[in-house]
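One protein chain omitted, others in place.
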Amino acid sequence: MIDWIPQLALLLIQIALVLLLAPLVSGFIAKTKARLQLRRGPRLTQSYSDLLKLFRKEPVISHHASWLFRGTPYIVFASTVTVALLVPTAYSVVPFHWAGDAITVIALFALGRFFLALAGLDAGSAFGGLGSSREMSIASIVEPAMMLGIFAVAVTAGSTNLSVIVSTLSTTTASMLHPSHILAFAGLFIVTIAETGRIPVDNPATHLELTMIHEAMVLEFSGRYLALIEWASQVKLLVFLAILTNVFFPIGIATDFTFLALAQGIGAFCGKILLLALAIAVLESTNAKLRLFRVPDLLMVAFTFSLLSLILYFLIGS
Amino acid sequence: MTFLDIPTGAQFIDIFAAAILVTAFLIVSSKSLVFYVRLFALQSLLLGGVAMLVVFAYGETHILIAAVLTIILKAIVIPIVLWRIIDRIKIRKEVELSINVTVSLLICGAMVIFADSIAEPIRNSKQVLNPIAGRVFPVSIAIMLIGLFIMMSRKKAVTQIVGLLTMENGLFLSGLSITYGMPLIVEIGVFFDILVAALILGVFVFRINRTFDSIDVADLRRLRH
Amino acid sequence: MFSVLLGIPLIGAVVCGVNTKRRILEVATIATGVIALATSLWIARTVSEQSTLTSPKGLLFVDALSAFVIIIVAGSFLATALYSPEYLGRQVQLGTVSQKQLRLYYGLLNIFLFTMLFVLVSNNLGFLWIGTESTTLATAFLVAFYEKESSLEAAWKYVIICSVGIALALFGVILTYFASSSVVGSSANALHWTVLMSVAKKLDPSVLRIAFIFVLVGFGTKAGLAPMHTWKPDAYGEAPAPVSGLMAAGLVNVALYSILRFYILVHKALGDAYASDLLLALSLFSMVLAVPFMLVQKDFKRLLSYSSVEHVGIITFAIGLATPLAYVGALLHMLNNSIAKLLLFFSTGSMRGVYNTKIIRRVSGAMHVMPVTATVFILAVFAVTGWPPFGLFVSELTILSAGFGSGNIWMSVFFIGVITTIFLGFFYYASGMVWGEPYRKQEPAESDTMTQLLLVALLLLLLILGVAMPSGVSDFIQKAAKVIEG
Partner (left out) sequence: MEDLLTLELGQFLLYLMFGSYAAGAAIGLLLAPRKNLSNARVYSTAKLGRNLSLGLSLIGSLSGVIVSLLTLGADMPLIVQIPGNPHWGKFAFELDKLSSFFVMTISLLGVAVSLYSFQYVSSMFQKRHLGVFLFLYNTFLLSMVGVSTAGNAILFLIIWEGMSLTTYFLITFEHEQAASRRAGFLYIAMTHIGTAFLLIMFLLLFSGSGSFDFDSMRSSGSTLPESIRSTIFLCALVGFGIKAGIIPLHIWLPEAHPAAPTNISALMSGVMIKMGIYGMVRVFFDFLGPGPQWWGIVLIIVAVVSAVLGVLYALMEHDLKRLLAFHSIENIGIIMLGVGGAVLFNSVGNRPLAALALVAGLYHVLNHAIFKGLLFLGAGSVIHATHTRNIEELGGLIKKLPYTSLFFLIGAASISALPPLNGFVSEWLTFQALLFGFGTPNLAVKIAIPMAAALLALTGALAAACFVKAFGITFLGLPRTLHAERAQEAPHTMLVAMGILAAGCVVFGLWPGFLLGILMPLSGSLLGTSASIPVVYSGSVLSLPFGAGTSMSTLTVAALLLVLFGIAIFAGFVLKGRLVRREAPTWACGLEAISPRLQYTAAGFSKPIRMIFSSVLRATHEIEVSEDVSPYFQPRIRFELRTESVFEQYLYRPVLNFVLRGARAIRQIQTGHIQSYLAYIFIALIILLWLTRWATS
């Protein structure tokens, strides 16, 4: 067991990597979308300055709101960053890997969503209720697909701890191209889109009540509360992308604690994340937002992908 | 004190039993209440005769009291009571029948055959005491079943009483035929019960006539399900 | 011993016949009931010591079985005697019952007790028949007590159907006499129960088979076994509540006693399962037949009469199982069923007096109108449908464990199905009567304390029989069951 100094170092790298990279990723997506629409688009560091501005502004809260409204941003931020500590990013065995597995990850996201939905209802405005109602309905459809995706992956590795999955898969490179893996990846990719509220499911940029889901809940927040929530949703996007990359394509992830391996791990991680971000940006520019009641069909596709991957795994064997 | 020898006594008993069966068939085929009661009186008289014959032919003295009682009660007292009832309620004829006469007679014939098949094991069981049982016993079962059929097919209350009493006659005859009659005390008890039953039914006929002002049993349909 | 037992009801009948003052009639009848019960307990004690008791001339005979049924009959009579004053007192005030009718009521009630006891102590099967016939005659005018059309109709049907049934039974007795006289010689005691039992093996089996059918149909009509039960809903529905209570608790057991006597004889003589299969068939049929009438019913007294048909079916089912445990269950069920029926008829009788209707829809909110009677009624309904703390659960469970133990599992499962369905129907109507708002703002009118005490006492008795059966009672039942085994 490596003694606690490297563990602390790894922890710091993990936190820094997650917290600092997250605004960059969403900025990069916004930038590429703009470029695809032949616009110059905001600077890459735009989201950092937005967060700083929001932190410094004085929040305005409705006097109907209760203590729950004021506590929610902190809970959302805490739960999302806790998940970030459980997911392997640059290094395969994360310091707190024993504290939670994939099911805990799903549950922590559910915790964040639960309190965000309640906060939406708290202010007493119609938009908050609208957002919470849609968010909870979408979430209840996403969760089975996500669970089955996790199961499809966990069955191959024999455990649901993400670090264990990554370390077992990284040793057997052949399994990366296993058909059941690709199907599971496709299923989980659709789940990511739905979970982080990207275009086909929910439009993050708009405030049009017809289409917004996540934005409607956070309409009442301002100042540092809004900053924390924005930051948390960016971290959530990064975490999902990290799960997608490391669990399915753990190329170049650092397995032993040397400076060279770590640098190589961080580089590979950033490259893969930006690649996926590019894919999302392209997807968002080419697709229109689905009607709310077409989203279940999309998620049914994701569900069938995961189911097929399971069946294939049992038929063909690892 | 046997006046007659066994065979002639047996012959007379056969004749009387056949006569009783004929009276039962006549009751089924007729429609007038008064005629019912007269036939019933005749039937009871014949029954008394059979009892007397058994006493004289086979010397079973304890039947004598039963025979006398039959004649007095069933041939005289009960018919008088029934006649007075019919006079008081002034209903003479049984107007419509639930089962018409021809079909009733056919059914009674079938019952005689069925009675004979019931009597089969008793007739050829080795412990038969006297020879006449073989012939008279099926007749008695037939009379009993016909009595039951009368009660089932007729609508008038008086007819039902007559049907019940015909059944009792059938029973008494069966008692006579296979065992020379039940022990005396039991016979007297049976007679006493039948008398009281007839009186009670008579009282009820009066009450039904007073409250329903008809003695059609078909009207008694208020208590259902 | 016998002279006291049979004499008392006659004296009571004479006393009631003579004078017309209500107070004397009631006291006389209650006194008869108390002495009859005391004598029956005394007889039971002596019988439990020296197994049988016969009168000098051998005409009267008591063994454990008949002593047990005597106790039930005497007990039921005492309960009816205690309940009648309040029930009839209310009717006299309303003017529906005249003083002369009271005299007739109490007189006939005592004669009814006499006839029942006469059946139970007679050694001669002929006397047994005469006694059963005279019970019909004694109760004829009791059923037709009210001058209404419906009670007259019910009485007419009751007397006609029972007389026909009894006539068939007489034919059965005649055949038995024939079978025994050919073995014992046509002396007076050929029909004596003791003689018959001693010579049972030598009787001609084919004659006995036919005799048992006639006896079963005959006494089955008196007991109310289906399909001969058709008179029961009319008679119990129209008779005054105490009378229908006494008939449901006393007369049913007397008829079952007669069937039992012949069953023991035939079962011993034939040795095969002929008699018990017949009983099983009829019992299952009467249980099934009671179900539809209890699921859809408008009149709560008819509801109770069909419950009586069902319980007769249960007792005959137990006898039909033909194992020692089943006989114990049957006798136990006889006792429990009688107490439950008394409770039900008396509580609904009070309800009928207050609400002045027999239609279930027109009785509701009894819990507010007459709390004690309503509570006793709802608990009695739980008891009669076989809920645990009460005695009937114990007896039904004994019967079922006998059924499952002796291998006819599917019949027992069918039995469980029937009692469950009957509970649903029965309880639906009973809960409708007890809970909710009183019908047409019926103001509270609880019956007097004596009736309340009587009802609560009977309920406690049923509870004791269920929870802590006294050993004396269960030993006596074991002895009585030995008698059935022959």
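Points worth noting:
By written order: A, B and C. Residues from 1 in each chain.
Here, a contact is a pair of C-beta atoms (placed from the backbone, for glycine too) under 8 Å apart; a residue touches a chain by one contact, two chains touch by 3 or more.
What you see is a predicted model, and the numbers here were worked out from it, not measured in a lab.
Here the chain not displayed is in touch, across the complete complex, with A, B, C.
Only one residue in the set A:Gln14, A:Thr32 or A:Asn161 touches the chain that does not appear here, and it is A:Asn161. Here the missing chain is touched by one residue of B:Met152, B:Leu184 or B:Leu199, and it is B:Met152. Only one of C:Thr54, C:Thr230 or C:Thr357 touches the absent chain when the whole complex is considered: C:Thr230.
The hidden chain makes contact, of the residues A:Leu20, A:Val60 or A:Leu208, with A:Val60.
Across C:Ala67, C:Ile160, C:Val254 or C:Ile339, the single residue that touches the chain missing here is C:Ile160. Residue-wise, the contact with the chain that is not shown comes from A:Leu52, picked out of A:Ala16, A:Leu52 or A:Val301.
Remark: the residues of chain A touching the chain excluded from display are 52, 55-56, 58-68, 70, 73-75, 77-79, 81-82, 85, 96, 98-101, 103-104, 106-108, 110-111, 113-114, 117-118, 120-126, 128-130, 132-134, 136-137, 139-148, 151, 154-155, 157-161, 164, 168, 219-220, 223-224, 228, 292-293, 296, 303, 307, 310-311, 314-315. Residues 98, 114, 117-118, 120-121, 148-149, 151-153, 155, 160, 217-218, 220-225 of chain B touch the missing chain (whole complex, contact as defined above).
Within the entire complex, the positions of chain C that touch the omitted partner chain are 156-157, 160-161, 164-165, 168, 209-210, 213-214, 216-217, 221, 227-228, 230-231, 233, 274, 278, 289, 291-293, 295-296, 367, 382, 387-389, 393-394, 397-398, 400-401, 404-405, 407, 409, 412-413, 416-417, 419-420, 423-424, 427-428, 431, 435-437, 469.
As a working rule, only the chains that are shown with their structure count from here on.
Under the touch definition stated at the top, chain B and chain C share no contacting partner at all.
With centres defined as mean CA coordinates, chain C is found 32 Å away from chain B.
Centroids of chain A and chain C (each the mean of its C-alpha atoms) stand 80 Å apart.
With touch defined as above, chain C holds no residue shared between interfaces to two or more other chains. Residue ranges on chain B touching chain C, taken from their complex, read 118, 121-122, 125-129, 141, 144, 148, 151, 157, 160, 164, 167-168, 171, 174-175, 178-180, 182-186, 189-190, 192-193, 196-197, 200-201, 204, 207-208, 211-212, 217, 220, 222-223, 225. Residues 124, 126-127, 129-130, 133-134, 136-137, 140-141, 144, 147, 149-150, 152-157, 159-160, 163-164, 167, 170-171, 173-175, 177-179, 181-183, 186-188, 190-191, 204, 206-207, 209-210, 233-234, 237-238, 293, 296-298, 302 of chain C touch chain B in their complex.
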